[in-house]
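As you look at this complex, bear in mind that one protein chain is not there, while each of the others sits in place.
In order of appearance the chains are A, B, C, D and E, and numbering begins at 1 in each one.
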Amino acid sequence: MSPSEFFHMGGYAVYVWSSYGLALVLLGWVLISPVFTKKSIIKELKMKYRQQERQRQEDSR
Amino acid sequence: MSAPEQISSTMGAFIALIKRDLMLSYRHRNELLNPLLFFVIVVTLFPLGVSPEKQLLQTMAPGVIWVAALLAAMLSLDTLFKSDYEDGTLEQMMLSPHSNAVLVLAKIISHWLVTGVPIILMAPLLGLFMFLPWDGIAALMLTLLLGTPVLSLVGAIGMALTLGLNRGGMLLSLLVLPLYIPVLIFSASAVDASMAGLDINGQLYFLGALLVLSITLAPLAAATSLKISVE
Amino acid sequence: MSAPEQISSTMGAFIALIKRDLMLSYRHRNELLNPLLFFVIVVTLFPLGVSPEKQLLQTMAPGVIWVAALLAAMLSLDTLFKSDYEDGTLEQMMLSPHSNAVLVLAKIISHWLVTGVPIILMAPLLGLFMFLPWDGIAALMLTLLLGTPVLSLVGAIGMALTLGLNRGGMLLSLLVLPLYIPVLIFSASAVDASMAGLDINGQLYFLGALLVLSITLAPLAAATSLKISVE
Amino acid sequence: MTDAAAGLHLKSISCTRGYRDLFTGLDFRLCPGQALRVEGKNGSGKTSLLRIMAGLAQPLEGEVLWQGRKIHHSESDYFQNLLFLGHRAAIKFELTAIENLCMAKSLHGSKSENGIEEALYQVGLYGFEEIPCAQLSAGQKRRVALAQLFLTRAKCWILDEPYTSLDVNAVAMLEKLFTQHIDNGGMLVITSHQPITLQAGEQHRLVLPKTRLERLE
Amino acid sequence: MTDAAAGLHLKSISCTRGYRDLFTGLDFRLCPGQALRVEGKNGSGKTSLLRIMAGLAQPLEGEVLWQGRKIHHSESDYFQNLLFLGHRAAIKFELTAIENLCMAKSLHGSKSENGIEEALYQVGLYGFEEIPCAQLSAGQKRRVALAQLFLTRAKCWILDEPYTSLDVNAVAMLEKLFTQHIDNGGMLVITSHQPITLQAGEQHRLVLPKTRLERLE
Partner (left out) sequence: MKLPAIVHKFSSPKNFYTMSGKMIPWFMWSFLITLFAGLYYGLFVAPPDYQQGESYRIMYIHVPAAWMSMFIYMVMAISASVGLIWRIKTADLMASVSAPIGAAFTFLALVTGSLWGKPMWGTYWVWDARLTSELILLFLYLGFIALQAAIEDPRNAARAGAVLLIVGVVNIPIIHYSVEWWSTLHQGATVGKFDKPSMHISMLIPLLVMATSFKLYYAASVLMRARGEILRREQNTRWVKEVVENESK
């Protein structure tokens, strides 16, 4: 089977490849996005804890 | 309190609640008619928006009437728990010594009495208006009789879930419509079948099963969700 | 304050109000999508309730899509003044030194931006889904572009009138739908005509005229009614 | 009942709202014939505590016991003896004062309808019984809700800022009622930013968020 | 402005609500540097009077004048100088305190955004600026609304039970502010069932429904 034959998919290329493409993009995004979310949560929490620390110091003064 | 006393007192609260809700609807007499009017208006929009042709209207009739009934029932859900929630009555209901599911059932019943029943009674007229034959009208009324209580019951769950949320109105439709769809499909297909002279027992059994299922489950589910919403 | 200063300060309030309303919608991101979802759901109910046949769906499409848009616009009116009324913001608006009609217009515009615009953008997809040809889709979008602002504007008057009334939601539909019907009829017939290859300028002129009329009149009328409702 | 388990028992209750710790490890026992005044600045957690006591909210940790049993296990018994009035008055604006109280009564499980007019008279609403509550003033609406106190046989009253919108006469009338209730072996939990003067009974004061508890008099 | 017409003038105002006469022939003139305390039992018509003064309701008879002109003819001028806070606080629960105050400011026609954080600090909401107001306690919500008093340049303040839900610190803070406002030539109309102690200015007391008017101190 030649590569061009393979990509042609017996005339069904549009349907087959768009299915596989969508699956790749969608599932890829669903897999990767929590990495970003976790990073931003950690950043947020770091800021919050720092703020709390400052507040506590102010209170004790 | 002893057990039988407790039961009779719960029955008392059940009846008092139905009575009060009906009285409230009566105080808002003009709104008593509102779901009904909405139902009528939606149905009459179709000859205007689509086409006044007899053949087409007759084909569309079962679907359109049922969609209108469904939307009317859904929109009238707003009156089910909202005002009780806002003025704190719901808190008091949750704090009452009676079973919450029973109280919720009372509210659902009075809701059906003021929204479902008028729709059922109005349906034949709209059927005629859409050139539905008599067989079709009979099937329409039967399906409405079995289906509208399901709409109220399932709607109560959705309403209870979205209650605490600001402007939950539209979220409600997202939650509730998917569950309404089976009712719609079966009812409309029953009316269609009856017009074609076919047997509609299958659909009616299905609707009946849904009704029994939702009567047993919905008050419990709604009561649980209300507890969450109140918190 | 001098006159030009007054005007610029009113402009400031106008923009601040639009910004705030958009921000509120953004805070309720999931509800931002709600009128849209309702629109989609209503349209998808028809193939379910009536019939999935291509020919029939195509005939019904313009009417169904427009009825759905109309209902979505109408129901989303609830978010227009209600919460402002309940928490007293409306009182403060009426007490502000700016022209009330301008402030009301700001609210209407932001309402249209979050309900009308998404509907317009979604319409082509639903048109395809109901087997509408490209001509029909173009006409559909044009009519929606002219028609949905009218729905928001006219709806604002109805909402303002029914505001003080408890559970005015359904009364609202009664007041507003008759005014919506001309928009529906002309728009649906425009889409039909375009599918038949006919000229649709007449209908578009009519819709345009309605739009101009309601832009000039509705804010004033709504502001006046609001004053009454607040009292 | 005056045994060891009688009354309402808070066992090391903690509460967090929106990631903000309000109080932790709160321990307290309210016995018949006692009153508890919950005090604290705005936002210190009074309402949150009262809602936990009434079983309307779950504490983050700890538990609330009634007669020695968790309130969620003895629901029916606790709720028969509980009267909770919060910031929202549970008054339907479309109904008259009498109709509102009728409903409240049957929700709480007492059936007789007499006494309602008497109670309305007590709270100074004579002549307003048959008017829809929408047409009452802010203070009059609160009075309708408070009339429940004259009707109930509940032992445990939990009242969140009951003096809101009330004029001095109404406050005096309430204080007399509270004193009576405690003298008769009732329990009272109350918050208010106004001074409270009860003539009788054992009174405790809980200051939030420090959860400092002290006995008055 | 200290001419004869300055201030807010009530000319033989009568008010009826639901076929019940509340008061008739009320005449009063509030000049710069004066405070008016409206008192009366629950349901005596305080809120009704204040809403008439603010132009939110029409009196049955009589008229309200601002600087000698009917308020409905000088709307913009009157409303630029008016700040009314009623039973409902006009606070959006979804917005933060800062966003709420921003909106209130631009509604009242002042544009600068600075000062808002300062005002929130003054009402003791430091640390709560960026939280949606839904998550504030009853008293904290009221404080957000009251922060407007620190922002406005309005001359005439009409406040209906501003002390509702506020703790003692907040009340003291408000009273200091009121005293300042009057000293600076402002006007104040206020109701409250709690005692009000202002240190300065000319104070009047109006008792409803008798429409008895007296000068204090």
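One rule holds in what follows: a residue touches a chain if its C-beta (ideal position, glycine included) is under 8 Å from a C-beta of that chain, and two chains touch if they have at least 3 such contacts.
What you see is a predicted model, and the numbers here were worked out from it, not measured in a lab.
From the set D:12, D:58, D:169 or D:184, the residue in touch with the chain omitted from the display is D:58, counting the whole complex. When the missing chain is restored to the complex, the residue among B:171, B:193 or B:207 that touches it is B:171.
Residues 154, 157, 161-162, 164-165, 168, 171, 174-175, 177-179, 181-182, 185, 213, 217, 221, 224-225, 228-229, 231 are the ones on chain B that touch the missing chain.
One chain of the complex is left out; on chain A, the residues touching it are 1, 6, 9-12, 15-16, 18-20, 22-23, 26-27, 30-31, 34-35, 37-38, 41-42, 45-46, 48-49. Interface residues of chain C facing the missing partner chain: 29-30, 41, 44, 47-48, 52, 129.
The rule is simple: only the chains that are shown with their structure count from here on.
Centroid to centroid, with C-alpha atoms defining each point, chain C and chain E lie 37 Å apart. Between the Cα centres of chain C and chain D there is a gap of 46 Å. One inter-chain figure worth recording: chain A and chain D are separated by 50 Å, centre to centre, where each centre is the mean of the chain's CA atoms. Under the contact definition stated at the top, the residues of chain C that touch 2 or more other chains are 28, 83, 166. Multi-chain contact residues of chain D (touching two or more other chains) are listed as 87, 93-94. Chain C contributes residues 28, 30-31, 34-35, 37-38, 41-42, 45-46, 48-51, 56, 59-60, 62-64, 66-67, 70-71, 75-76, 78-79, 83, 166-171, 173-174, 177, 181, 184-185, 188 to its touches with chain B in the complex.
If you check the complex, the residues on chain D that touch chain B are 51, 54-58, 75-77, 79-80, 82, 84, 86-95, 99, 102-104, 106-109, 111, 132. By the touch rule above, chain C contacts chain E in their complex via residues 1, 6, 9-10, 12-13, 16-17, 20, 23-24, 27-28, 83, 86-89, 91-98, 103, 230-231.
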